[in-house]
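Removed from the display is one protein chain of the complex; every other protein chain stays in position.
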Amino acid sequence: MSTEEKHLSDIKALNEGSHGKPVGYNDFAGLLVTQKGPILEILLNRPEAANSLTGEMEVGIHEIFREAGDDDSVKVVVVRGAGKTFSAGHDLKEVADWFVESDGQAQILRLQGVPALRRPWYFNKPVVAGVQGYVGPMALIYLSMFDFIIAAEGTRFSWEQARRGGVLPLSTLMFRLPMGVYKKLTMMGGWFDADKAERLDLVQKVVPEGQLEDEVWRWAKELAKIPTAQHVAMKRKIHRQYELMGLLSMLEPVHPGGHGTEEDFEFYRALKEEGMAAALKMRDDDFDIDLAQIT
Amino acid sequence: MSTEEKHLSDIKALNEGSHGKPVGYNDFAGLLVTQKGPILEILLNRPEAANSLTGEMEVGIHEIFREAGDDDSVKVVVVRGAGKTFSAGHDLKEVADWFVESDGQAQILRLQGVPALRRPWYFNKPVVAGVQGYVGPMALIYLSMFDFIIAAEGTRFSWEQARRGGVLPLSTLMFRLPMGVYKKLTMMGGWFDADKAERLDLVQKVVPEGQLEDEVWRWAKELAKIPTAQHVAMKRKIHRQYELMGLLSMLEPVHPGGHGTEEDFEFYRALKEEGMAAALKMRDDDFDIDLAQIT
Partner (left out) sequence: MSTEEKHLSDIKALNEGSHGKPVGYNDFAGLLVTQKGPILEILLNRPEAANSLTGEMEVGIHEIFREAGDDDSVKVVVVRGAGKTFSAGHDLKEVADWFVESDGQAQILRLQGVPALRRPWYFNKPVVAGVQGYVGPMALIYLSMFDFIIAAEGTRFSWEQARRGGVLPLSTLMFRLPMGVYKKLTMMGGWFDADKAERLDLVQKVVPEGQLEDEVWRWAKELAKIPTAQHVAMKRKIHRQYELMGLLSMLEPVHPGGHGTEEDFEFYRALKEEGMAAALKMRDDDFDIDLAQIT
């Protein structure tokens, strides 16, 4: 087996296998998991912090999807966020701790067994997400791996963090967006609203926020009627195509010496020392905010 | 030559070569072929069965495109369907016979020399299709290989068959649709109308049904004025790009042990024993039909 083949094989084992020890669906702080019949709901449940993703939540998502992949009672997974915001993305306070401590080289999650290509991509049953309010960078990367996305009117999909740098792990986001949109998002600190997301076919349906819950469950129930074998076959086919296109070879892409910029480092230090408001002011004040929207 | 290279070489020879014995354009039941100057028209001609594709018709399409590739008098191919429907897709009655007889393992067409990646993909001159009424799964796969598609208003492009499973051979369809659309189509049993197909740039123009014939011929005549060498060069370039992206390596994708689900098998048995209406009722009754449209 060549080095490249070994590398691919390791990633696939990490993602596809059922080699882990069983976990309880509710072993992870910040996540609330419930099952109704064949539908497993994962609720991002830190509304007091805009459901921003801690390391523990990322490990939890990884383990829950692994477990659910092997659990024959689960036919569909729903992902929702408690409160007014789906998820702000990474928990920047936690990232700030890692980042400043590691002098900008933080890759802590990888050491905890969370692959750069997050596990939901290799989950072989349908995932339906319902999103509202705000979807920050890491949350948008997760969304790009889900199969069906319903958005509340007015939801904002953002990568404004790129103004300082912005860690971009291996993802499938590039394949979900036209190049012009992807570049404005990640190179210019852009964002787009739910209507644009629907025109891009990233989001399949936009509904008033009051109807979001019902609509997500309507889709999930419909999907649960389809043979799981069909879902598995179709998703494997899609995975195979993206592997052929080199997806897995992107794992260690192009950030020699860690993936932070000096400006990232400043941002995270300000966040630690002066708080979030000061850090965001440093990030945004100099920018022409009207220009950031991707229309 | 490595196994992989041999594999690719075999597929390309099957598709590109002029190794077959000559066939008459009208040797195949269900297809009517006529030539007007440099334009060859292939008419799907089983309107009494919604132009559903029998094995003989698929072999015919394969052979006719092979022959037309070598026929210097042909500069453009037009594909049309007689009557109110372009094509319902596979002839499900015939598939039912094969499927039930083979205990769900039917791959009869391959044994007849029809490659999983249907030949029109490697036809190096322009193909213009005019579609109306309904385009079922296998017909949609063919469309994804054609260069220009004109649709009558109200045409429905459907993969509702995915509700039971649904055989998906190697195809270029994934490359013609955003991932969100492709997933709703094939994982949720979706369909879209002609207006959506035009917004997706899958269909180049939508016209009232009464103008379909004229519009298709208008495009074909225009294309016949362009040097064939330009068409050949451009199509080869596109083929090469998709080969590099792994298209041919998808040939035996990801359905170990045949590509049917148990639910497929039930459907086809019901079709044989109780008829089409009963089979479709089994397929559709439990579903929330309003949710299937891809908007």
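We call the chains A and B, going by the order they appear; numbering starts again at 1 in every chain.
The criterion applied here is as follows: contacts are C-beta pairs under 8 Å (C-beta built on N, C-alpha and C of every residue); 3 or more make two chains touch, one makes a residue touch a chain.
Because the structure is predicted, anything quoted here is derived from the model rather than measured.
Contact with the undisplayed chain is limited, among A:G55, A:P126, A:G165 or A:P227, to A:G165.
Shown as candidates are B:R46, B:R119, B:R163 or B:R176; the residue that touches the absent chain is B:R176.
Of the candidate positions B:V79, B:I149 or B:A292, contact with the unshown chain belongs to B:I149. Hidden from this view is one chain, which touches subunit B at 126, 147-149, 175-176, 200-205, 218-219, 221-223, 225-227, 229-231, 233-241, 243-245. Panel shows subunit A; residues 162-166, 168, 174, 178-184, 186-189, 200, 245-247, 249-250, 253-255, 259, 261-264, 286-288, 291, 294-295 of it touch the chain omitted from the view.
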